[in-house]
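Excluded from the complex is one protein chain; the other protein chains are retained at their positions.
Chain nomenclature is as follows: A, B and C, assigned in order of appearance, with residue numbering initiated at 1 for each chain independently.
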Amino acid sequence: MADLRQSVFGVEFQAPVLLASGTCGYGQEYADLIELDGLGGLVTKAVSPEPRPGNPPHRVAETPGGMINAIGLENPGLRGFIEDKLPWLRAHLKRARAFVNVVGRSEEDYATVVAGLDGEQGFLGYEINVSCPNVKGGTMFGTEERALASLVRRLRGETARPLVVKLTPNVADVGVFARICEEEGADGLSAINTFPGMVVDIERRRPLIGNRSGGISGPAILPMGVYATWRARQSCDLPIMGIGGIRNAHDALQYVLAGACLVQIGTASFVDPDAAMRTQRGIAAYLDRHGIGTFAELVGRLDAPPVPIAAVAPAG
Amino acid sequence: MADLRQSVFGVEFQAPVLLASGTCGYGQEYADLIELDGLGGLVTKAVSPEPRPGNPPHRVAETPGGMINAIGLENPGLRGFIEDKLPWLRAHLKRARAFVNVVGRSEEDYATVVAGLDGEQGFLGYEINVSCPNVKGGTMFGTEERALASLVRRLRGETARPLVVKLTPNVADVGVFARICEEEGADGLSAINTFPGMVVDIERRRPLIGNRSGGISGPAILPMGVYATWRARQSCDLPIMGIGGIRNAHDALQYVLAGACLVQIGTASFVDPDAAMRTQRGIAAYLDRHGIGTFAELVGRLDAPPVPIAAVAPAG
Amino acid sequence: MRRAADLRATRKVARDTWWLEFDCPEIARGAVPGQFVMLGVGLDAPGTWLLPRPFSIGWRGHDGRLGFLLRTFGEGTRALARLAPGDPTLLLGPLGQPFTLDPERPVWCVAGGVGLAPFIFLAAEWAAAGRTLHLLYGERDGAAVFDLELLHELTGHDAELFTEDGSVGRRGRVTAGLEPEADAQVLACGPTPMLHAVAAAARVSDVALQVSVEEHMACGVGTCQGCVVRAADGRWLKACLEGPVFPAEALAWPS
Partner (left out) sequence: MRRAADLRATRKVARDTWWLEFDCPEIARGAVPGQFVMLGVGLDAPGTWLLPRPFSIGWRGHDGRLGFLLRTFGEGTRALARLAPGDPTLLLGPLGQPFTLDPERPVWCVAGGVGLAPFIFLAAEWAAAGRTLHLLYGERDGAAVFDLELLHELTGHDAELFTEDGSVGRRGRVTAGLEPEADAQVLACGPTPMLHAVAAAARVSDVALQVSVEEHMACGVGTCQGCVVRAADGRWLKACLEGPVFPAEALAWPS
């Protein structure tokens, strides 16, 4: 039986599959449904300095090959997380690794959450969600090079824990942003977050989603996520968590071969809460079938020489 | 029976549905399969100054809810198009409108094609495919504000025909690029082109596609295209052709309500060559069911006030 | 709780409406009327993508069978209506808060459309316990009305039927049949406008009301925060976890 363990961010991960932020609550909600502590780990729902009420319904709907969501980053805020959510993670995750997903409207917001959590026990590190509009400027942190560089630099100063930046795909070249994160001292990357999308209720002639637009996730974005992971791999040396549309080992292994040492499963868990565990088993079976002893050997083992963006730009 | 006719770009379109570039060849290939002249029109496969051989296989594969393609803009070049393709369009399209999709590696390339075609008969105008890498700079024309502005300005000087710019979705805010096109004198927009993606053959451990990466199209990108159309509608007053994942009237009407006065159907034609005609019939049926007399009344009739990007950014 | 269940039979019971029966003792065992199941096809059907959809548990057999009433509406219900025995299916449940009832007090069930489902389950349980209840059932027209013989067979009860066009049963809205005693427990499940009407009626006659609400759901278990409804105090409540059954006074109603 192949060995799924590997060392990333200076610690051992018993397996490469995590549950993605916003799709597993704060762990607790899944407790009686799946064996969380048997997974690689999980990433919590976003945490902001103050509690957020979230958006009006509808917050979710199915889209072709995926779904749209506009939850509005509803969360109990830093204090609420520390008091009501973190204790459960601390008590129940012994082997699985937890990341806290951090959001904010300003650099200050992010720094407040990281600084406020850094002394606490029960999680490994941070996943910084930069798909958030920056109050000054309006555009997302993750799509503006200077804003992202400044944010990562600031947060690096606040913590020695693993600092992972979750890239947004709405940019000309994720490679550029991957490099910025590396230069500013991030420890890793998550690729990718959702794509902006909209569903129109043609009978009522209004957006189906309360927030009008939302983020698109699910199998529909699988090839975009694999591409973003590959671009990031070409552009920097940080460990990458591959995310986007993963349903099973076949999907996950595309990310792994493209360069991801860990993968996250989100939307697929809604279709089958067992998706993550089945994916782990499937990866082990693939390694055995191919006579590969350890998972780490497979990471990035794609037979495709690096090429400049020009050569890989989509060409109809 | 509702009236699908409307006047756009100074001419009448008998119906709002066109076949998308690269999915209907140069018309001819579909001649014995569907009644092209009964549609709103078509957009030809890309035309570049010189012939292009295109990419090695595999060039296409299915992806979840869509497909990936990396044809490599194979085309007979300006001369070949004028001699072998244009005459057929001139002879067979009486009521349907034809746009020529133009590609290049430099401003000069685009200008050469537009100038070279401008005196010819048999097509209405140009759709400028800016999802092409710019040899100087490497990034796509469509993702670099200055490069796009300069290109549109240049082409505006070359022709008085309808000049439509086909937006790429790989940007932080398509609205910004829509505005640039309007300021530089474009007559319309097409939204959207494909998303960069990659499929890995996990058995052979190499990209499934000869070009490694390719463009993702099909229903998977429907909500992204509707969102891009809506953003463009918020940001400028140009007529918009909505593209991306349209299979039927239900999908097309989402674009129309979001602000598109014309729609294009691409990948869905591969599943059913009749998709475009069925979509036209379905739109007419919708108008009748809702007692709307003319198609034009419906365009942009979405009950959702404009909002700044910050408020519509995807929020998990 | 997560079960790949065998679809035993599907049967058309009204226009666009099907009755589905699954073999699923594990879920049937713990189920209580008012709870629901996330019903889907899992991840293994090639070429298919479908988020599971929530369905009220519509009936349970001693042999571990589970019954659901399904009406086609959008993409998902259309796909589920086409399921045939042998197709892969995945059930998650029982989920959510059930109706909470005092067996000693009279029960009035107000059902609109497929909102009938949880009351088929409840009426059957009530009959099995030798109790009875009032079942008011409204549809737009006769073609939409659930197979009344099957209803009697399943529940041992007969519904007081209302159709808006009067083609069967009494003409008019189901609320017209509501004449609760002072200590009555009124339960309502159906379209939101109907719930509003019942809530108004309950306020007037000052009787206890529990409503089963609908909202889009992704996870069904509280992880996605997708299914919120507005609480009386303005907060968002999760329909899947804190609902789908709520005491009327817990929710914000348009005044």
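In the analysis below, a contact is a pair of C-beta atoms (placed from the backbone, for glycine too) under 8 Å apart; a residue touches a chain by one contact, two chains touch by 3 or more.
From a predicted model like this one, the values you see are computed outputs, not experimental measurements.
> Among the chains present in the display, which ones are touched by the chain that isn't there?
Within the full complex, the chain not displayed touches B, C.
> If I consider the whole complex, including the chain that's not displayed, which of B:Asp3, B:Asp37, B:Glu50 or B:Glu74 touches that chain?
Spelled out, the listed residue whose C-beta touches the missing chain is B:Glu74.
> Can you say which of B:His58, B:Arg105 or B:Arg205 touches the chain missing from this structure?
That would be B:His58, which touches the missing chain.
> Using the touch definition up top, pick the residue from B:Glu29, B:Glu145 or B:Glu183 that touches the left-out chain.
The single option touching the absent chain is B:Glu29.
> Return the single residue from C:Ala79, C:Ala127, C:Leu148 or C:Ala250 that touches the missing chain.
C:Ala79
> Spell out, residue by residue, where the missing chain touches chain B.
So the residues of chain B touching the missing chain come out as 22-25, 29-30, 32-33, 45, 53-54, 56-62, 64-67, 69, 71, 74, 218-220, 247-248, 267-275.
> Considering the whole complex rather than only what is displayed, give the residues of chain C touching the chain that is not shown.
Contact residues on chain C toward the absent chain are 41, 46-50, 75-76, 78-79, 82, 84.
Basically, only the chains that are shown with their structure count from here on.
> What's the fewest number of moves from chain B to chain C, given that each move must go to a chain touching the current one?
2
> Compared with chain A, which chain's mean CA position is the farthest off?
C
> Please identify the chain lying most centrally, where each chain is represented by the average of its Cα atoms.
A
> Go ahead and note the Å separation of the Cα centroids belonging to chain A and chain C.
Going by mean C-alpha positions, chain A sits 36 Å from chain C.
> Between chain A and chain B, what distance separates the C-alpha centroids? Give it in angstrom.
32
> Mind pulling the chain B residues that touch 2 or more other chains?
64-65
> Would you please write down the residue numbers of chain C that are in contact with two or more other chains?
Within chain C, the residues that touch at least two other chains are 49.
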